[in-house]
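One chain of protein is taken out of this complex; the other chains stay put.
In this document, chain identifiers A, B and C correspond to the written order of the chains, with residue numbering beginning at 1 in each.
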């Protein structure tokens, strides 16, 4: 439904937004990422290794669908085990995947010896989480030595059509030298 | 570690806070609930029936530990399937349980024909979610016909000692007459 | 520093981002607005008339720099009377202008007889609010009959260069038939 062309090191970034004529004029926000320079060239391996350690992501049936410097995409299918009382995905489960997307987006820009912890996040649920699959996009807005701010968008996918269902803003902290927190 | 004496219909409410001498002078916030009048006498049954429908709560291993008008307590044990990469409970899982506690606290004050949806919430993670068990307390701050605001506190329990690990503020909406949303 | 070409009713929206070579590789997010249809053709007049009634905006020295369906821009100059202890703009003053931008973005899509109230907002301060002027952009993410979600970006302007200093997510409510709340 939309594609973002990321062009590193050049001046102009173009974003094509193909408005679905059936979407009834709803708004679509784009997050255009001006590329970040990772501090650790092995950032993607670090993200993938850490992701594998998250029991919660296995429980969600979630997988890493994209790892770029400052941007991480996580996908998961609908499952009965993740629902709230109306059969939609539970807001907390949407948030868990979105929080991981934001956290790993931040983590991808941190130095090799840093771990990442979530300080806080806020999530706005825009529409019931109804769909066959869900795609969570986390992007860094402002990286920092200690504190990084990231934003997330959650999309529900039904028959190939995407619908924005939630937005998140999250504050992450880089932690170094604390036992047990290395990723 | 602390007890809240809820006294309905009287003028004074006393809160005893027994400071654990080993807690090192940390702050403890109390949320004192001045009792609300439920609109539906069968509020507790409605909360319990809706809770049973949440696949996500089964996945969390969560159970309802208390249902009062405007206050709901949810408990769950630590489980590998709920962890992030350091072995702590995943922030999103803490949030899922806390969101349900806040949501049902709001729901307990709604009329019999209303369903509840989360508009948004914000969570602050105060300490790593390390513990044997976890207790989530959701309380209504301001009920409303359409919009209700609730607050949550998450505690980690280790060897009987409680530690505040997260706070939440949540906005919930009462929904009536929308198909598929009855609880 | 960047310009957004809003094209109504066409398929593609192009966003040109001219990365300032001196900006050191910082991220820039763009919010591309797919146009909304206003319910009230006189939306801009309603926004302007309501804005004039805000004593707070006069105190901020703020002016309306743009009113589109679902998007409102507010600008203000730096002033000593708006500072915190380090001479930066006070976070609360940044938030006041940003909240108004988000609120009027929501208001621009509401029917003629509705008033707008802020339910909640969250603001992330990304950088000290240092600059000669400030530009606040509020945009609707998801309009609704009762509840509308909007997002805001605050930019500090120094010698013509813009810097993203804050992001906001806000929830607004349409209010009808309540005395004293008509705008």
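The rule is simple: a residue touches a chain if its C-beta (ideal position, glycine included) is under 8 Å from a C-beta of that chain, and two chains touch if they have at least 3 such contacts.
This one's a predicted model, so the numbers in the text were calculated from it and none came from an experiment.
Listed by label, the shown chains that the missing chain touches in the whole complex are A, B, C.
Looking at B:142, B:161 or B:178, the residue that reaches the missing chain in the full complex is B:142. Touch with the hidden chain on the side of chain B covers residues 11-19, 25-37, 70, 122, 124, 126-127, 139-143, 149, 151, 164, 167, 169, 171.
In the full complex, chain C touches the hidden chain at residues 50-51, 53-56, 58-59, 79-87, 90-93, 95-100, 115, 117-125, 128, 180-181, 183. One chain is missing from the display, and on chain A it is touched by residues 119-120, 122, 146-147, 149, 169, 171, 173.
Here is the rule we go by: only the chains that are shown with their structure count from here on.
Annotation: the chain B:chain C pair of sequence copies touches via predominantly the same residues, more than half of the used numbers being shared. We define each chain's centre as the mean of its Cα atoms; on that basis chain A and chain B are separated by 26 Å. The distance from the centre of chain A to the centre of chain C, with each centre set as the mean of the Cα atoms, comes to 25 Å. Counting partner chains per residue, chain B shows two or more touched chains at residues 119-120, 122.
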